[in-house]
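One protein chain is absent from this view; the other protein chains keep their places.
The letters A and B name the chains in turn, as written, and every chain counts its residues from 1.
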Amino acid sequence: MTRFSAGDHVQVLALGKEGHVRIPHYIRHQTGRVTEYCGTYLNPEDLAVGNTSGRAVDLYRVAFLQRQLWPDDAIPAQDTLIIEIYDHWLRSVKETENAP
Amino acid sequence: MPHDHQHGEHEALIIEDEAGNIEAQIIIDALQQVLIGKGLLTAHEVTAAIAKLESPGLHLGAKIVAKAWTDPTFKSRLLSDGRAAVQELDIPVTEARIIVVENTAQLHNLITCTLCSCYPRSILGQPPSWYISKAYRARSVREPRQVLAEFGLDLMRDIKLVVHDSNADMRYLVLPEPPHDVERYTISELETMISRDHLIGVARGDG
Partner (left out) sequence: MQDGKGPKGYHDVGGDAAGEIPMVELPWLHWEKQVEAIRGLLGDGTRRIVSLDEVRRGFESFGVEKYNTLSFYRRRLEAMTDILIEKGIVSRTELDRAIEAGKVRWSDLDEKL
């Protein structure tokens, strides 16, 4: 059983981790909606330091409204960005209007 | 030594000059020699790996798209499990998963990688230089419509634009819209209509 499924509202955490992470700065703290579960993958944060025996982590694709990411820009309401986020970078949030 | 290659207002693309290319060739030859000396790889393995890197390219992408345009059951398999469907065509896929995103009259998809330059290399080969440029990586997620305009595509505002940042383990291919009279063409004619830019989403083949 995965922690999230398609349609769930989530927020991307800012874990403050130094070193190699795959969750870009621009998406941290943003809220969006899970579109798809992608399976489990070795955590790149472990792989980057040569640890290949770490626990595999769940990976999701999460959709965000472009308008919410870049509030100062004039962006059509429907435009969307989808990015992959590992489970430990996500938390569940109540439904929000700011999700595609 | 490497230097910034500046073209007017264009964002600098970092490339090697001739001396830098020779220096890099000497370093990688030296590294290869040391690794061979330790029995960690062989010259034959390196030659074979280079050949494998050289074999994919647009021709494979075009084959996948033309097949999807003419075979609806293949298309639905391609959209539900890209990797498995691509492998049906005897294309070896080394990426964990291929996600194929479909353009429609109301929807346009654009692929990018902001952190490095992830790309479906086992299908399309080496990414174009602009794809790995800082300008494309930085701007494709923030002002994708302006980026498309620089590629000559003025996307109508009522068409939904979806940008896919390939930041982790998935790799993406855009399935462009077929021409409206798709049934009039042979497979090989259809294949010639498909460009690499269509498969990244910086071009749109409106039918």
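Heads up, the rule we're going with is that a residue touches a chain if its C-beta (ideal position, glycine included) is under 8 Å from a C-beta of that chain, and two chains touch if they have at least 3 such contacts.
Since we're looking at a predicted model, the values are computed, not measured.
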item	value
Residue of B:V65, B:L124, B:V141 or B:L190 in touch with the missing chain, whole complex considered	B:V141
Selected residue (touches chain absent from view) among B:L79, B:L107 or B:I132	B:I132
Interface with the unshown chain - residue positions in chain B	1-2, 5, 7-16, 20-22, 24-35, 38, 40-41, 45-46, 49-50, 52-54, 114-117, 126, 128-130, 132-139, 141-142, 147, 150-151, 165
Absent-chain interface as seen on chain A, which is shown	14-20, 24-29, 44, 47-50, 52, 69-70
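To be clear about the criterion, only the chains that are shown with their structure count from here on.
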item	value
Approximate Å spacing (C-alpha centroids) for the pair chain A, chain B	23
Partner chain A, residues of chain B touching it in the complex	96-97, 99, 114-115, 141-145, 157-158, 160-170
Residue ranges of chain A in contact with chain B within the complex	22-24, 26-27, 38-39, 41, 44, 59, 61, 63, 66, 69-70, 73, 75-76, 78-86
